[in-house]
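All protein chains but one are shown at their positions in the complex.
Chain naming follows the written order as A and B, and within any one chain the residues start at number 1.
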Amino acid sequence: MNFFGPFAITVYGITALAMLGLPIGLSMIVASVGYLWMTGMDMGSAAEQFLNGMYSNYIILAVPLFVFAAEIMNSGSMTERLLRFCNVLVGHLRGGLAQVNVLQSLIFAGMSGSAIADAAGSGRMMQNMMTRDNRYTPSYAAALTAVTAVIGPILPPSIPLVVYALVSDASIGYLFMAGVVPGLLMTAMQMAQVGWDARRHNFPIEERVPLREIPRVTWAAFPTLLMPVILLGCIYSGVTTPTEAAALAAAYAVLVSVVIYRSLTWREGYNAVLISAKTSASIGMMIGGALVFNYVVTIENIPETLRALLQGWDLTPLQFLLLVNVILLVLGCVLEGTAVLLIIVPVFIPTAVALDIDLVHFGVVVVVNIMLGLVTPPYGLLLFIMTNISGSPMKDIIRDCLPFLGWMVLCLALITLFPDLVLWLPRLAGYAG
Amino acid sequence: MSLPKAAAWLRRRAENVVVLMLLAMFLVFLLQIVSRYVLNWPIGWTHEISVLLWIWLVLFGAAFVVPDTEEMRFDLIYGAVGARTRRIMALITGIVTVVALVTAMPATWDYVSFMRVESTAYLGIPFNWAYAIYVIFAVAMIVRHLWIGFRAIYGKAPKAYDPTKASSGV
Partner (left out) sequence: GLAQEARRIRFSAVFSEQDIRAEMMRRFAEGIGPGFAYQGFYGGVLFKQGTELVALQRGNLEMSNIAPQDVSKQVPAWSALTSGYLFRDADHLTRMFASDVGTEMKTLAEDQLGIKILGPTFYGIRQLGLNTTKKIATPADLAGVKLRMPGGEAWQFLGTALGANPTPMAYAEVYTGLQTGAIDGQDNPLPNVDNMKFYEVMKQIVLSAHLVAFDLLTVSGKLWNDMTEDQRAAMQKAADDAIAFSTAEHNTREAELAKKFADMGLEVYAPDVDAFRSHVQKAYLDSSLAQDWPEGLIDRISAL
């Protein structure tokens, strides 16, 4: 290993530029151009890799469309009606509103591929409802919204799993299925923790919704509740590819918001598209930058070198997975999730393949790690968002997140140790891995 | 029209463009689903259009629509330091970016224009045109970072970055 060779300098360059505040995607492009210059290679290769990579990775088109679908759901009243419906179901339990928060995220997860979209969409509403009349502390409400939002990309559909499919070539259809059991498991753990907190702190009970109100609330939420069914039905019956399902999700959200709920104004619609376009451009720049940097990584044979190194250590598959977990959990504290997926994860894939680790299993383990990174300080996007929404200090939110984080780590350990938990459902559907 | 007003006007038109691109991409997808599953008449060019729109959306959006404050960044240090330090940081990244992209420009141009030898599979669009947006993007980035560096020297620190505004879709 040469610590002053062109490759090492490139890695230092990306790190330094990113630390100095240059956007991550651009940092990768700029530093990689530096590598091409140092090694005397064609500097046009940066454009070549960026453009050809974007042109040939059709599946990634799911990303802007899933972002768009989530924006529409949040702009129209779909999210709001979902909250009211969840209140009918679990509001009367002890800690009812807290359970509503968990349940709402579970259902939202079946329609949206992004944790940020859940927190940003339901976060403010949930925060107001929970903190009204001092029923819950602002930090508890914020922490709960943050930790429940992470279910979003674990259950299908999922933007991080699409990005993982891009770097691993694993089937998106099976990856989506593989997330179901871990997602449900995590939700169950969260409900248990909320139940425990509710008894301990004597959380309030919501007024039972009058019986005659129930059909109306349910009916109002019905088109929204149908969405996960339609979406997953279309993917698994073969009517659409997972990429096309993203467009279908957006179309359905537009249909429900405009025709059924009549709750989307032109201005809201325009803003939803604009925000989606901006988000897509940001993600696209990260993907493009990663494509350029991955060219450098491949030329330098890094993944193969790492594979040889790790195989030299004679790691068992389990030891390797644990090592990856530790590395990703640490990186998740300081790095952004998509960047980890695009830059760090590809380097591990040849080793995973050599150790006969199933790439669908590996993908779910990786994505659960990435999701944990959203709520671990110092750099956790969900923590930032909830600090911003709730106005309570981040350290209080982190404190209230801790028990839930414990459960998430337990869940991560379970799916790492028992691949069957992840692979059971895909196998049921015919997955051969 | 004053300069800031004109800039704001241009920014809004650029926003119109990316909105249209995303909508077009969305509609092309719907067309593809309908033609394949309803009409049992698969069409191939929808793939091509949507991928081209995606590339243009990303590069055009990054060049003209997404402001610095909304790009995905690593802001642990950037967010913690004062305005003066941020000016120095912006100056350094600005210079490095401009030098790298300017140095690479001849080769970038060479590659993109070389691609005229191939055309897209369905619509027959020459790839030098399909890929021209990368050159536009690179030029826009050079100009933007010249401006950032210029402002840093003449006393204006770039705005602190707001992580809740930027999203990588996770």
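The rule is simple: a contact is a pair of C-beta atoms (placed from the backbone, for glycine too) under 8 Å apart; a residue touches a chain by one contact, two chains touch by 3 or more.
What you see is a predicted model, and the numbers here were worked out from it, not measured in a lab.
Enquirer: Where the complex has a chain not shown, which of A:Tyr174, A:Phe348 or A:Phe362 is the residue touching it?
Expert: A:Tyr174
Enquirer: For the chain left out of this view, which of B:Met72, B:Met89, B:Met115 or B:Ile148 touches it?
Expert: B:Met115
Enquirer: Kindly state which of the options A:Met19, A:Ile260 or A:Ile299 is in contact with the chain not pictured.
Expert: A:Ile299
Enquirer: Tell me which stretches of chain A touch the chain missing from the display.
Expert: For chain A, the residues touching the absent chain are 41-42, 44-45, 48, 52-53, 56, 58-59, 169-174, 236-241, 295, 298-299, 301, 430, 432.
Enquirer: By the contact definition given up top, give the residues of chain B that touch the hidden chain.
Expert: 36, 40-42, 44, 47, 111, 114-115, 117-119, 121-122
FYI, only the chains that are shown with their structure count from here on.
Enquirer: Can you check how far apart chain A and chain B are, centre to centre, with Cα atoms defining each centre and the answer in Å?
Expert: Taking the average C-alpha coordinate of chain A and of chain B, the gap between them is 23 Å.
Enquirer: In the complex of these two chains, what residues of chain A are touching chain B?
Expert: 17-26, 29-30, 33-34, 36-37, 42-48, 50-51, 54-55, 58, 60-61, 63-68, 113-116, 120, 153, 159-160, 239-240, 243-244, 246-248, 250-251, 270, 273-274, 276-286, 288, 334-339, 370-371, 374, 378-379, 381, 384-385, 388
Enquirer: What residues of chain B sit close enough to touch chain A in their complex?
Expert: 15, 18-19, 21-23, 25-26, 29-30, 32-33, 37, 47, 50-52, 54-55, 57-62, 65-66, 68, 70-78, 86, 89-90, 92-93, 96-97, 100-101, 103-104, 107-112, 114, 130-131, 134-135, 138, 141, 158, 161, 163-164, 166-170
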